[in-house]
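Moving on to chain A:
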Amino acid sequence: MAEFFDTSLHLPTWLACLLAALVHCGLILSLVGTGAAVFIWMERKVAGRIQDRLGPTRTGGRFGWLQSPADGLKLLTKEDLVPGSADAMLFRVAPYVSFTASFTPFLALPFADGWVAQHLHTGVFFVLAVLSLEVFGVILAGYASGSKWSLFGAMRESAQVVSYEVPLKLCVVIPVLLCGTLDLIAIGNMQAGWMSNWLVFHDPFTFLAFWIYFTCGVASVNRAPFDLAEAESELVAGFHTEYSGLRWGFFFMAEYGSMFLVSCLCSVLFLGGWHGPIPLFDLLGWSYGQEETVFRLTGYLANLAGCVNLILKGVLGVTVMIWVRWTLPRLRIDQVMTTCLKYCVPLAAICFVGVLSWQLLGLRGPNDLIPVAPRGVAGVREGWVRKAEAAERQAQGERTAAAGRRVAARSEKVGG
Partner candidate 1 sequence: MFAAIDWQAAFFWLFALISCGFALAVLFTPNIVHMASYLIVSLGAVAGLFFLAGAEFVGAMQLMLYVGGTLVLLVFGVMLTSRSNFIRMKTGGGEWILTLFVGGALLLLLLRTAFLVDGWRIPLGQASPPADASTTTRIGLALSGVRLDGGNGYLLPFVIISMHLLVVLIGAAYLARAKRSADGGQPVDRNLMR
Partner candidate 2 sequence: MEPSALPWLLGLATLLPLASFFFLLLFGPRLGKAFGHGAHIATGAIVAAGVLSFVALLVWLGHHFPGGGEHPAAELGRVTSGEQDPAHAATAGLSEPGSRAVGGAGEAGSAASNSPAGHMHRPPVYYAGDYYTLGVFGRLRLSIGYYIDSLTICMFCLVTLIASCIHFYSLGYMHDEQHEVTDQEVTLRDGSHLKRRGRPAVFFQYMSLFCFSMLGLVLAGNIAMVFVFWELVGICSYFLIGFYIERRSACHAANKAFIVNRIGDFGMMIGLMVLWCGLGTFAFGDVQRADAGGTKRLEQGIFSLVRSGADHSLRVPDGLVRLSARDEVARIVRGLGPQASAEQVEQAIAAQVETWRNGGPDGQGPRFGYGLLVLAGIGIFCGCVGKSAQFPLHVWLPDAMEGPTPVSALVHSATMVAAGVYLVGRFFPVFTPEVLLVIALVGCITLFMAATIAITATDIKRVLAYSTVSQLGYMMLALGVGGWVAGLLHLVTHAFFKSLLFLCSGSVIHAVHTNEMTEMGGLRKKMPITALTMLVGCLAIAGISIPFVIGFSGYYSKDRILEQACSFMLYEGNRSFVASLLFYAAAGGAMITAFYMFRLWYLTFAGKPRNPHRYEHAHESPLVMTVPLVVLAVFATGVAWQPFGGQSRLSNLSVVGLLEQSRPLGTLADAASPALGMTWPNEHFAHAPEQHEAIVKPVTWLATLTAWAGIGLATVIYCLGYIQAAEVRRQFEALYQFLLHKWWFDELYDVLFVRPTHAVARWAAAVDRHWIDGLIDGLARWTSGLAAIWDRMADQWLVDGSVNRFASGVYGVGVWLRRVQTGRLRQYVMFVAIGALAVFVFISFFWGSSWAG
């Protein structure tokens, strides 16, 4: 995109980069913001249906589809209250922290092959790291509110999130291990092909790990049944008791944004990412090749379809979360911790070791049963190592040319 601005429109480089960044941010914000609004509406409708109600029906026609914008409008017009005993600065900052933390990871999340705002080699890492900052906002909010309920909620939140990060990251490590890279695009591309090539179907352990990941994901974004930070029956509204208006809205945007993020990450890591169950575009030959960089319409269409695919999977995940929320009762804090420390962590560890053993023993998965597998996972890690070696040699060569004798000697040693 930056190249496009730079080379086609002949803008100054800094302006091109700025424009590209703005475009990306705008796209992501609009997508996630719209998504959040849709999810709020969807939540109401789904909750209504589950509870044998209709949900919102009045605002904006039959399905009440204008309910969320109307709510947003209402929140915008509300007074920005700061309680007298609150820590005013932190109280104001906290929602933005949460919001930022939940939206920033989308920068590194690929929506299709190459469709990513900023391609990071450590994409998975980045996403998780930034996502874990979301709780920071929650704690700040709870502390800064100067209210007992808020503080309780924040403390619960911190305990829960810090704990659930352990099994969550253990589960994330599994696809990383299988693919040998932290690059989300690479991970997604390795699941191309038939549905059987998705990592969730790689072996029984990944299947189990998927479910653990999803559970922990739900917990880490504070959704029911793990929504103890809000726990309206006990803590009024938990950490956002004292919030109102737009700031309150930011918290909700953050929550739904994180839900969507977790679901999308789940899709990329386990459910084939932007690849559908049937490798239609691969079979058609529309997809971009591995080293292909030149723009193609067919490739664009394939990526567009992949983007839709991924968003659908993300929405599906969010829907499941909503469904779970209105189906299962809330757990007590001790049950939450028990679930994490006594079940999720050991299971995740077992899965990790199991996957490792599966790979070491060279066992076969469902994908090996399908004769036509365009791009399989097997042996990928070795391929990556070879690729890295080649890159390293190349880099060494360049460095040798640039730097002095000492580096050259070292390079020779490697070559020999």
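How were these candidates chosen? In short, all candidates are chains of the complex that A comes from, given by their letters.
Quick note on the criterion: a residue touches a chain if its C-beta (ideal position, glycine included) is under 8 Å from a C-beta of that chain, and two chains touch if they have at least 3 such contacts; residues count from 1.
Keep in mind that this is a model prediction, so the values were computed, not measured.
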Options 1 or 2 - which one, within this complex, touches chain A: 1
Per the contact definition, I'd like the list of chain A residues that touch candidate 1 in the complex. 2-3, 6, 13-14, 16-17, 20, 87, 89-90, 93, 120-122, 125-126, 128-130, 132-133, 135-136, 139-140, 143-144, 151, 154-155, 158, 162, 165, 181-182, 384-385, 388-389, 391-392, 394-396, 398-399, 402, 410-411, 413-414
